[in-house]
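Only one protein chain is missing from this complex, and each of the others stays in its spot.
Which chain is which? They are A, B and C, in the order written, and residues in each are numbered from 1.
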Amino acid sequence: MTAPQDETVLDIRNVTKTFGPVTALKDMTLSVKKGRVHTLIGENGAGKSTLMKILAGVHPQTSGEITFKGEPYRPKSPREARLSGLTIVFQELSLCRHMTVAENIFATHEPNRFGFIDDAELVRKAEELIEELGLPIKARAKVSQLSIARRQLVEIAKGLSYPADLVILDEPTSSLSESEAEILFSLIGRLKEKGVTVIYISHRMEEIMRLSDDITVIRDGELVGTMTREETSIDKLIAMMVGREMHDIYPPRVAPKPGPEVEPVLRVDGLNGGHLFHDVTFDARPGEVLGFFGLVGSGRSDVMNALFGVKRPEGGEIFLDGKKIRPRSPDDAIRQGIAFLTENRKEEGLVLAHTVERNINMVSLGEVSNAFGFARRSAERRAAEDEVARLTIKTDTIDTPAANLSGGNQQKIVLAKWLRIKPRILILDEPTRGVDVGAKFEIYRIIRQLAADGAAILMVSSDLPEVLGLSDRLVIMHDKKVANILDGEGLTPETVMTYAAGMQS
Amino acid sequence: MKSFVSKFTSAPAVREYGGIVASLIVLCVVFSVLSPRFLVFYNLLNIVQQVSVVAVLAFGMTYVILLGEIDLSVGSILAVAGMVAAQCFAIGLGFWPTLGLTLLSGAIMGAFNGVLAAYLLLPSFIVTVATMGIFRGLVSLPTGGLPAPINNDAWLAIGAENWLGLPIIIWIVLALFAFNFVLLAKTVFGRRAYLAGGNKEAAVYSGIRVKRIKVIIFTISGVMAAVGGILLSSRLGSAQTNAGLGYELDAIAAAVLGGTSLAGGVGTMVGTLLGALIIGIINNGMSLLSVPYFYQLIVKGLVILLAVWIDVRSKTNRG
Amino acid sequence: MKSFVSKFTSAPAVREYGGIVASLIVLCVVFSVLSPRFLVFYNLLNIVQQVSVVAVLAFGMTYVILLGEIDLSVGSILAVAGMVAAQCFAIGLGFWPTLGLTLLSGAIMGAFNGVLAAYLLLPSFIVTVATMGIFRGLVSLPTGGLPAPINNDAWLAIGAENWLGLPIIIWIVLALFAFNFVLLAKTVFGRRAYLAGGNKEAAVYSGIRVKRIKVIIFTISGVMAAVGGILLSSRLGSAQTNAGLGYELDAIAAAVLGGTSLAGGVGTMVGTLLGALIIGIINNGMSLLSVPYFYQLIVKGLVILLAVWIDVRSKTNRG
Partner (left out) sequence: SASAEGIGASLLTQQHPFYIALADAMRAEAQAEGVPLEIKIANQDLNKQFADVEDFITKGVDVLVISPVDSTGVRTVIGRAQKAGIKVITVDVPAKNVDVTSYVGTDNYAGGVKAGELMAKMIGDKGKVAIIDYPMVASVVARTDGFKKAMESHPDIEIVAQQAGITRSEALTTAQNILQAHPDLDGIFGFGDDAALAAASAVASAGLEGQVKVIGFDGMKEARDAVASNPVMVGVIAQYPDEMGKVAVETAVKVMNGEEVAAEQPIEPGVVTKDGETK
């Protein structure tokens, strides 16, 4: 059924990659066997994506040899890599927003005759592929209208639309909830059956243990070791990754959970967002972590956007400390003490071309300037350095452009910028997207600490273990409505999933 | 009735061009009321002919803007192309060789822009501001700044004669419109241009050869500018060294009025044609009404503002 | 020695401006060798004075481009401001009221652009192409297109007299440079402008009032253009209706040569000043060398290409 177990399809020998003074990969050696799922894990900035980009022809390696299907391999462009039979789903989404799903999927191999595109055929093929993959997206939808999760699905469809011998998936599930991830897992299973090799990158330990045949751990650009799944365990992997033992990744509570007697700081009553969400009612108490769970497209992000004044709700009321508020803009919401880490860090979170320091101080410029509006250089730098240390952001210096950081470290910058303003209500939409286990623990600890200091935390996440591990109470959304609000203690994944899937009301 | 209207206004074409078509109609109505001579067949032909050069430049500009770039040198390329034609005739070449060399000169100048922008990574604004000057200097070299007369009858016929009842110029504009429309909307090349303009990085990562596309697109823009030079020189019967001065702004304005986004990734040939027509109609209408020159400048500006405003509003209202 | 050089070339200032400073030095050396009159104190003052108007416009343009926008109307605003001054003097106002009204006129025109771009969501290219025409029409209304003389002695002194051994114009340019440098590089407002230009959406989500910033920035650009109008009208002793025609391109070119990115988010006042100096030096040097007019156009274009190429290369080589 599968190919012989020991046939090596990809052989990476002593590959080193430097970006100016930064060494992203050091003497990396790795061999991938045909027809197997080979997972790479490592902390944020370990060099996983860099290695994949070398394979995909985005960057050339500084030194070292690669052999692919028995031939020396050094692609000069992504095009060449694709033509050699390698396809990649990039970690950072790379779709054209103005174009439709179908056009994006077939960006480089549109059905055509003498160069003329057959649009009907294009849509048909895209629908066929979407259908085959079982994805909840419409072929004719414009990408700009899709949520991040759906865009990730499009990205996957695009990557899998080429016939390839080697498929690279760089954190494909980072913003997917379990049910969508399930679709991907079965796809990977089918690829394996066809003898296709998969390189898989993820920070989610459970899925890694489920999917992988072989696992390679990378730390600081260097190989730590490769083993088969059978030889290892989550705890062992984490220890290899972060260099120390970690037992519980959900840190203990610092303060007791606020009971129902505590006056809510935020009350949302019958909020209505047109076709985006209806009749959303919940409240949040100071000191509480209020989780939001739902399937992709259940309306969670749109509710948060409304609270933050991005899109004005069509009906319903929002109360802050019992006083009615109508946030007109993010600026307005921020002044009321609301902070919002969005799910789309690249478009809504970061100024990629600007330095780490500028990004961290983006919201809190008032704090690092004097009364006359002049920026205080030393205060700016100190603030940035503090955050880099606190969140263990891996960066060369604080003057490095955010674009040069790894995905997980970029996510930490966005979190850092909101932590600077000490919000009363902190909305987190997929806060640990692409963040490694060690850093997740750190972020969870900070969330707990903020709550203990009296903030209310609204945490939207598609990572069910995370939601269950952290929430004091849990709002479950289904089909643009609140399906139920449950106490966080003692919840099972099964209960939550039944509500989220709308099977119980 | 109501359902018909709502069906009509929700059709994709209306959604896309509703605003600009509305502006166009408003303009036509206003000018027809103010001047009985506006809505006369002969005058409508006039408008199309008068706007033909800008329209052709704007076709080329549409690709360039779509790619998130800009080409300020088209006015100068146009002038050089006219001068190339005049010099070809002066040394005794016939119609077809002259036509070929003229178009080739446009292609070379456009490709020069494209190579500098794509392979030397220079910003296209600076490249084309520089070549705008360089080409404008070149055009004056053969005659020392004097206009060069063109006496080839076939050439002059382009700008003066009719074919099947319509001026040849109009046929040329229509043919180029059809060509560019198909190239942009229906071919693989066009699709790649949209992708490269919408998200350059994504296009590169997907294996699209963005640099090549950039060179091709600047070359197309150069060729279109050369066609503009052919039309203008045949209309005027001579190659002027200051031909096409400032036309780049009209061409860009036509494309942007027609909905092409300077950020790249968005735009259509239909929109550009409509944008060019708006500019032509404003100029012609005010001229028919004998609006004094300075007031023409003011009114033209205000009408352009109004037209984009209607367009932007009609787009944002629908979400 | 070697370590000194490598230390020097890795300093942030060199990394940022090395390319353009290199171009500047090359140009100066070439012109000094070719013309003994180039590196003369009086001539250097000449260069700064000649480039002063473009430099001042370019200061304003830097903010605009930084925001990812463009302002094509600065040349026309400059002309209107000059005419406002001439008319103020004509009705008998004194120096200070005239100065105030002139600057105010620039601020109003700039704010008009800004409001249309920010609140009506019209693309700034189209807005300022339109207002370029509108303002150019307005400037001609008081005199019917003819220039208006200015006879106020204090006003004329700005363009003609010295202070502490340097022409007043140069002091003004230096003062404006210092002001804009500080505003952009050292204040919260400047930080916000960079952020808004670097990623508008992220800026909005971070509570930055991008629309307000846009209006302020277009207003600054308008005021800078008005200052340009003051300098020019005082230098020329009259308000010309075609004053500043085409200066917008020089101003944009100066900013872009100085490293400001038309995509927004990147740029500095120091770079813009250097860019303006390059343009001034090219013009002055060729004029001293008696290069014939058409060749000047060509050489200027080539030199600009060379200068950006050196700059781009020096930037990509380091990473």
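List of remarks:
Methods note: a contact is a pair of C-beta atoms (placed from the backbone, for glycine too) under 8 Å apart; a residue touches a chain by one contact, two chains touch by 3 or more.
Computed from a predicted model, the values in this text were never measured in an experiment.
Hidden chain, full complex: it touches shown chains B, C.
Of the candidate positions B:Gly68, B:Pro147, B:Gly190 or B:Gly275, contact with the unshown chain belongs to B:Pro147. Residue B:Leu288 is the one among B:Leu104, B:Leu288 or B:Val312 that touches the chain missing from this view. Among the residues C:Thr102, C:Ser238 or C:Ser314, only C:Ser238 touches the chain that is left out of the figure.
In the full complex, subunit B touches the hidden chain at residues 35, 37, 40, 42-43, 46, 50, 53, 140, 144-147, 149, 160, 232, 235-238, 240-243, 245, 283-284, 287-290, 292-294, 296. Although one chain is not displayed, subunit C still touches it through residues 37, 40, 42-43, 46, 49-50, 53, 140, 144-147, 149, 156, 159-160, 232, 235-238, 240-243, 245-246, 283-284, 287-288, 290, 293-294.
Keep in mind that, in the parts below, only the chains that are shown with their structure count from here on.
The mean-CA centres of subunit B and subunit C are about 29 angstrom from one another, to the nearest whole unit.
The set of subunit C residues touching two or more other chains is empty.
Shown for subunit A are the residues that touch two or more other chains, of which there are none. The touching residues of subunit A, counted against subunit C in their complex, run 19-20, 308, 310, 329-331, 333-335, 340, 342, 347-354, 358, 361-363, 365-366, 369, 373-375, 417. Interface residues of subunit A facing subunit B in the complex, by the touch rule stated above, are 56, 58, 77-83, 90, 94-99, 103-104, 107-108, 110, 112, 115-117, 119, 158. The part of subunit B that touches subunit C in the complex is made up of residues 68, 70, 72, 116, 120-123, 125-127, 129-134, 136-138, 140-141, 144-145, 249, 252-253, 256-257, 261-263, 293-302, 304-305, 308-309, 312, 316.
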